[in-house]
Every structure is written in structure tokens, then in C-alpha cells.
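I'd like to ask some things about the structure below.
Yeah, one chain of the complex is gone here, protein chain that is, but the others are all in their spots.
We call the chains A, B and C, going by the order they appear; numbering starts again at 1 in every chain.
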Amino acid sequence: MIDLLRYFGLPVGISTVSGRIDEIIVIVHYLMLVLFIGWGIFFIVSLVKFRSSKNKKANYHGVESHYSSILEAAVAVIEIVILFGFAFPIWAERVNDVPDARDSEHIRVIAQQYAWNIHYPGADGKFGDTRVDLVDEQDNPIGLDRSSEYGADDFYTINQLHIPVNKKIRIDLSSKDVIHNFKLPELRVSQDAIPGMNIPVHFTATSTSEEFLKTAIGTKREGKGLEISCAQLCGLGHYRMKGFVTIHEEEAYLSWLNEQAEYLEEESGDDWGDESDDDWDDDW
Amino acid sequence: MSDNHHHEENFFQKYIWSVDHKIIGIQYGITSLLFLLFGFSLMAVMRYQLAYPEAVIPYIGEWFFSESGGVMLPENYNTLGAMHGTIMIFLGVVPLAVGAFGNYLVPLQVGAPDMAFPKLNAASYWSYFVGGVVMMASFFTPEGAARSGWTSYPPLSIFESGQTMWLLGMVFLITSSLLGSMNIIVTIVQLRAPGLTWFRLPFFVWSQLVTSFLLILAFPPLEAAAVLQLMDRIAGTSFFLPSGLVYAGSAVEAYGNGSPLLWQHLFWFLAHPEVYVLILPAIGIVGEVLANNTRKPLWGYKSLVYAISFLGFMSFIVWAHHMFLTGMGQTMSAFFQLTTMIISIPSVVVLTAFFISLWGGSIRFNTPMLFALAFLPMFGIGGLTGLPLGVAASDIFLHDTYYVIGHFHYVVAPGTLFALFAGIYYWFPKITGRQLHEGMGKLHFYPSFLAMNGVFMPMFIQGLAGLSRRMYDGGQQYAHASDVLHWNEFMTISAFILGLAQIPFIVNIFITLSSKKSKDRNPWKATTIEWSAPSPPLPHVNFESAVEVHHGPYEYSVPGKDEDFCPQTTP
Amino acid sequence: MSSIPYILEERPDTGLNNAKLGIWIFLASEVMLFGGLFSAYVFLRFAAPEGDFDYWGSKLSVPMATFNTMVLITSSVTMVMSWASLKLQQFDKYKMYLGITILCAAAFLFVKYFEYTGKFHHGIYPSSSTFMGIYFTLTGLHVLHIIGGMVVLIFFWTKQADKMWAENQDLLANRIEIIGLYWHFVDLVWIFLFPILYLL
Partner (left out) sequence: MSSDSEHSIEHHIQTYIRVFIALGILTIITVAVSYLEVSFIEAFFLAITIATIKGSLVLGFFMHLISERAAIIWILVATAVAFFILMFIPLISLTDGTEIY
């Protein structure tokens, strides 16, 4: 079944939850398929068998057995099993097992109309304060207060999310203006970013961008890497509110972090986010 | 109240300001069909854009998108999407299913001379009309029409232009539905003909009763929410605006402390029952047509009635399955997943009963029956694809993708819309005294059926690939969509074929209207009460003599009788 | 068969006439309309920072609202008395009681007008705070209901009522009962609005 769904578009999954989510999609589709084919056969047989040219007089009583209630009960039972066996546990893990900031890579993502601001805590691992009145779309889109306790070494990027592979990532999601949805299709991550709320999302990527790109060779997607897609109508630029995701090996990630820290030192006060698209999308 | 049928009426009294439920039903019918056509046209422009994103829209582009040289802009696309959804649901399908069919048929099927409150009935139509005019007018205001989706999620809807007119229009439409459904409930409870006990009511009447209750209880909260959103837009309150917003580069000046989630709760509290408002009348129509054309009673009539009543009740406690990704915790999500799975069971019961009704029948394949039969697998696909959406874990991936669009279009377009077509073909002889041409009917059915699937089936593929809905360019920006993008053109062409397939229908209607009336008042040899009235039924009184009911609704092929049907009114 | 049955007489199996059932269904929808707003109030109150609602709520005038509560209760009792008078064939008393009801409604609106303008004078508008927003929305909608009811009441106080009384006493009594139900409902809403907005 998973192959069938893959064939019908389901992208490969590259996070620790993707397997379980695909599994439940598959199970539900089995249920659907069985019901559909079962009733489909019954439907077609009845239409052929009881067409009026063949069956002149209808039977007033029709089917008298009540096997159908067994079928209905069976559907109910299967649904309950799906819920308790699969759906509830996955959800519980999703919302309850949010990793602590210490044993995970902690990143903030602040959505705004048509861009993703990615806020990294810097070397101290703690985020500086952000204040609405400091927001300046050109120089300080997230309103970071550099003078606050942990603010000095924070840096942020725009539309560039870099994460290490095989490490727990925790993203605190919020929005500056309207509701967006932070979606990483291949990682099976999706979460509304709602202004006024700060919602944690966590996942672990299981392959790097490079490895992922290899799987895409020969498909229409060849050469196009991972992206953040905005999956909630957020205004006229909704369709182009795209971010880029790069999953590094641990060392590469660390050196990227260092690089950012150096930039920060060199041109403090300057615009950080707009580094060149040095990642996968040169030919885009 | 109803002593005005003695004197002669002029044209206006008779057709425009009428209080006769049949005229009002027809007014509703014509208006809503026109809106359906309009909703379709909006969608056609949209689909063209999805298939050919950079292209100039042919013919109409230079008119409507003149500033941009005939190319559609993102804001135009959002307007089309929001208004397509709004128009199809609130101005097309609900008025057609409840306003037109409910109005026309409920009094006839319960053997009543009219609705319980004829003037209120007219008020309901005119309120709908005004609501429609406001919605249409919004296209011509400087701000343009709404563009935040039919769901109108704040804060976007509070910042975006065009929303005020949408909200005003909604207030009228809601009022109209409230008046209409009050009337239907009272008519069913109070005006049933002697002998017409609850379990002798045709299934269609039951479905209208449940639908009306849904409208009465679910619509007012949306009215309240609309008032709150209007306040946010006009009076500067911040019910739906949290503190600390930065919009378009500057801090939003509002008190704050509001909650965007509040709107979602109030909206979906309406909008989930609303989707059952879309489907229940359709199920009712399909039941009638199936019983008539299988020439046997509906199987499990009572369990059908219980199933839809239960469905109606449950529909009030599943709404948050549209909100799984709003940061919901375990309690909420478990509760709403459970109720969502529970609510799918009565739907399974209904479909099962319909399938089993076929067994042992003597099935006639006329046009209404074809549409009704097509409804079953189409609703089946739509309903079944609701299940992975109702399971929160799989909804993480499928939420707001084309999978959702595919899911609900399968229930509302080849589902409800086909059922409504079936109803139109089935009751046309009663309404006009003339039967629609069968050949043309089939010419309408087969291409429509194929094209519908051509439009909506690929949506599941696109959805499984993770392609988001409401994308102005159809998803070109995104890498994950590149595998499935080529479907867009196919779907668009199918949509245009779908449009062409409606031409035989429209032509059929006009040709038939100009033909001679038939004397046969019961061409389908049906049992329910409306067929014992003349076609069309007499103005204001419907029946020539008082109706008395002696049988259940579907006494077809009763053993030991020569005729294969036994009308409810024959002793 | 001609006219619609059970306009005035009761249908034997349901024991109701059409208008009675109709108005109750209408009231059911009204319950849900105000329910939506109450729900919003509760939701926003729980979501608001501590003390926010208290602070703004303390700006309302309890004496005025208490007075208005009394006024509405009075109008409710006179409303039901006017219906009872009709039943007792006392048309004059009916007019008197209905007149008092209308006066009460006017008094309510008068006080409300002073409350509103008083707020505006102090620079308090719906946009001033979430509490004030919901206060103005809820009471505003309630005032609209009062005005609507008042228009109908006045209609039944004019010569029209005399005419109806002469032609069809039962019809008038039925109409008064129906509008009475509506009026009591409006009173009922206020009974809940009063503590929620002014006292808590």
C-alpha cells in the first residue's frame, strides 16, 4: 500500500515520525479500499442483477438478514482500534513529549507575511528578548533586543532553516501578523503559526539534504531540495511564502553556526538574513 | 393569512411578491441555480489560472484584470476562491436544497395547503435575495469582494479588504435560513395531513426536519461571530486580535487580548453542521428516487431516520476536527477524533441501507435514477476520504492540502449536486406538468459524471504529495509539488468539459418548458402524497380535496396487488 | 380545503398552534445567538490577563443597571398581565398594562442612552478594551431586541388592536401571547447580562 500511495504522490519521509504517520495513512486507506471495493462489487452486482428488464417485479421485503449491522459494527471497531492503537499515541508524542531546550536544538520561527524568520539562540543557547517596538522590517524584523541578557549572540536568518541530522529539533513557532502554517512535507511536520500563541514543534530528521537529493534523482524533483511551505491562507503572497531547509551532518551544522557567529561579529548591526542562496537552489 | 386566493392576482402578486410556497420555491430554485452557474464561472477562471499560471486569461482577462494586462493577480485569485466557496455553499446549494426543494416539496409531501407562515416564507426569500445582492455588489465596491477564504480566519480577514460586505451579506443569508427553517419545522410538526404519522413521513421530509434543526441551532453563533468580526473591522475592537501584532511593518493599534481561535470555534461550530446541511437534503432526495425506481420500499427506513437524527446531533460536537493543527492538546484532539469517527458510523448506516435497498428491486435506469445512483459511490469516496482527515495523526500531513479539497468536493459536487440534479429531473413533472427529455438527460449525466471525476480524482494525488490549497499559481513555487503539477491542466480541462456538459441540461429545461403539458400527474408511478396533486399543484391550496393518508411512504410492489405501487392517499 | 390549519386552535396530537411552536423555535435560535456572544465573553475573559475585565467592568454603573433590571422585570409582569386581561375580556386593562410595558421599554432605553453617552464622554468606546467591546456588543444587540419588540408592542397598542379585538378576539390574544413570549425572553437575556457584565 505504501508503494501505491508513493506512486500516487506521497513523498518519501525523512523524519522519525514520518514512518508512523505514513503507517496510519496506509492503514486508513486500507480500510477505505476494503469498504469501497466491497460495496462497489455489491453495488454493481445489484445493478446488473436487478435491472428492470431482467427482474420485472421487485421483492417487497428485500434483504431480510441483518448482516449489515455486523458490518457497521466492524467498521466502528476498526475505527476505534485505529484511534486508540495509533492515532492517540502519535498525537500524545507530538504534543506531550516536547523536548527540553537543553537536549535539543532549540530554534524559534516567527512567521510573517510571506517570510519565515528563523531565530537561533547563538552560543549561549538562550534566546534574547524580542519586543514589538523594536521591529524594523529592514534591520530587525523580529524585534530582537540586542542589549537583553542573552541577546548579544543571537542571530537570525530569513527563509533559511539549517538543522542537524539525527538530533532532536525543537522549534517554537509564532507569528507576527496573521495565521500561517509551518509545513515541512517530507518531515511530516505541520503546525499553525498563530499570532499571540507560541507553539512548540519537535522532530528529528533522519537524512541530510544531500542524501535526500539523491533519492530525487531521475524524478521531476531532481535538484530541488527541502522547503518550508506555508499551508494556511495568509494573504496575497501566500503562494510564494517559501523557506529553504538544509539538513546538515553534525559537523557541517556546527561550522555553519560558527560562520553565522563570525558574520555577526564582522558586520554587527547589518542585515543577516539575506545571505546568498548558497544552498541547494543555485539552479532554481 | 391565506384568504387571499379568492381574488384575481396580477403578475406581480402572482410571481414576485407571492406568498405561495410553490412560487417561492421556484424563486429560490431559479436564483440559486443562477448562483450555482456564477459560482461555477468563478471557479472556471480560477482553474484556468491554476493550469496556466502566467497566462493572460482569454476573453475576459482584459475586462476584469485590466490593470495587469489581463493577467490575474494573487488578490484576484483569493477573491475568486473565497467567493466561489461562499457562493456555492450559502447562495447555491443551501438555498437550492432547503429553500427550493424544502419549500416546494415539504408542504406537498405532508399534504398541507402551504407553509405554516407564508409571509415569513416570502420574507425568507427576500432576505436571501438581499444577501445575494450584497455579496454581488461587493465585487463592484472599490475594496472588492472578500479574499480571506470562505472560512474568513482572523486576523487576516480583519486586515484584508472586502470583508465588511461579506459579513453584512452573511447576516442576511443567515437570517433567511433561520426564517426558512423555522417555517419548515412548524410545517412538518403542525400541518401533517390526517393519518400521516411520524413514521409515515417520506424520508425526504425527515431529512428536511433534521436539516432545519441544524440550521436553527448552528447558524446563530455564526451570526454572533459575524457581528463580532464586524465590530473588529468597524468599531476598532479586538475580539480576534491578540496583543503585539505587527502588520505590514508597523505595530497594530488595537487593545489586543483577543483570540484568533475564538473565531475558529464559532465558525466551525456552524460550519460543520453546515456541511451536513449540504448533504442531508441530498440524502433525502436520493432516498425518494431510489425507492421509486427500485420499485420497492427503502430498506431500513426507521434506521435511516434514527441515523440521520443521530448524525444531526453528533454534528455539533465534531467541529474542532478542522482545527487539529491549531496547537491542540491531547484531550481536545482525542475527544474530537473520537466524535469524528463516531459520526462516520451513521453515514455508513445510511449508505448501507441505500445499497441494500437495491437488492431485490426492479431497477429502472431513468435520468433521476442515474444521478441518484451516481451519488452513492461519489458520496462514498468523499466520505471515506474524510476518515484520514478525521484521524489527527494523518491530518498533520493532509490538512489544508488538495486532499481536503478533493474530500469535500466529492461530497458536495458529485454528491450533493448530483442528488439535486436527480431531484430536479424527478420533480420537474410535478412542478411544471412536463417531463424533461430522457435522452438529453443522459447526455447531461454521462459527461458530467466523467468530468466530475476528472476534476476531483487528481486532487487526492496532489494532496498526497502535500500540495497546499489556495495557491495562486497552483503550487509552482514548491519543489514537493513538481511531481503532481502536470495534473492541473488535466483537471482544468475536465472542469471546462463539466461546464459544457451542463448545456444539454439548460437546453432541456427550456425546450421542455415550451412543450405541451401532459395530463399524467404521476408519471413515475410514485407513492408519496405530492403526486396525488395536480401538476402543477393548485395555487395556494395544492390539493383539490382534503388529503388523508392511509399508508407508509414507500408501498411499492406490495405482495398480492396488481399495481406495483400503492399511493399514500389511496384507502 | 382552503386555509392553513391550526393557526389559532391547537393541533390535537401536539397540543400546539403554529405560532406558539414557531416563536419557541425562534427563541431557540435566539438562545444560540446570545449563546455565541456569551461563549465569546467567557472565552475572552478566561484568556485575558488577570484583572483586565475587573478593571474595566468597574467602570460600569451598577445603580443604573439595577434600576434597569427592575424596569424590565416590571415590564415583563405588566406584559403578562395585559395578556391575562385579554383573557378576562378586559380590553381597557389590556391597554393600560401594555401601555405600562411600552413605557418601561422606553425608560430602559432612556437609561441605556445615558449610560452609553456617559461612557463616550469619558472617552470610553468599544475599542477601549475587550471588556468594553463585548459590553457594547452584547448590550447593543439587546437594545436592538428591545427596540424591535417595542415597535411591535406599539403596533398592538394602536387602533389596530381595537380593530382586531372587534374582529377576532382569539387572534389578538394569541398574538399578544406570542409577542409576550418574545418580550419575556428579552427580559431573560437581561437577567443574565446584568450580573455577568455589571456585577462580576
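Going forward, contacts are C-beta pairs under 8 Å (C-beta built on N, C-alpha and C of every residue); 3 or more make two chains touch, one makes a residue touch a chain.
Note that the coordinates shown come from a computational prediction; the quantities given were computed from them, not determined experimentally.
The chain omitted from view is touched by exactly one of C:V77, C:V152 or C:L171, namely C:V77. Contact with the undisplayed chain is limited, among A:D172, A:E186 or A:E227, to A:D172.
When the missing chain is restored to the complex, the residue among B:G258, B:G327, B:G474 or B:P567 that touches it is B:G327. Of the listed positions A:P200, A:G223 or A:G237, the one in contact with the omitted chain in the full complex is A:P200.
Of the candidate positions C:T66, C:T117 or C:N168, contact with the hidden chain is made by C:T66. On the side of chain C, the interface with the absent chain consists of residues 9-10, 14-17, 20-21, 24-25, 28, 31-32, 35-36, 38-39, 42-43, 46-47, 62, 66, 69-70, 73-74, 76-77, 79-81, 84, 87-88, 177, 180-181, 184-185, 187-188, 191-192, 194-196, 199-200, using the contact rule stated above. Annotation for chain B: contacts to the undisplayed chain at residues 189, 213, 217-218, 221, 261-262, 265-266, 269, 316-317, 320, 323, 326-332, 335.
The rule is simple: only the chains that are shown with their structure count from here on.
Remark: the per-chain Cα centre closest to the mean position of all protein Cα atoms belongs to B.
With centres set at the average Cα position, the gap from chain B to chain C is 34 Å.
With centres taken as mean Cα positions, chain B sits 32 Å from chain A.
Among the residues of chain B, those touching two or more other chains are numbered 258-259. In chain C, no residue reaches two or more other chains under the touch definition.
Note for the complex: chain B touches chain C at residues 1-3, 5, 112-114, 116-118, 120, 178, 182-183, 185-186, 189-191, 216-225, 227-228, 231, 235-239, 254-255, 257-259, 262, 265-266, 269, 541, 543, 545-547.
If you check the complex, the residues on chain A that touch chain B are 5, 8-11, 20-21, 24-25, 28-29, 31-32, 35-36, 39-40, 42-43, 46-47, 50-52, 55-63, 68, 71-72, 75-76, 79-80, 82-83, 86-88, 90-92, 94-96, 112-113, 132-133, 135, 137, 143, 176-179, 181, 183, 185-186, 188-192, 194-197, 199, 219-221, 224-227, 229-240, 242.
Taken in their complex, chain B has these residues touching chain A: 73-75, 78, 147-149, 153, 155-156, 159-160, 242-249, 251, 258-261, 294-297, 299, 325-330, 333-334, 337-338, 341-342, 344-345, 348-349, 351-353, 355-365, 373, 376-377, 380-381, 384-385, 387-388, 391-394, 396-401, 460-466, 468, 470-473, 475, 477-480, 482-484, 556-559, 564.
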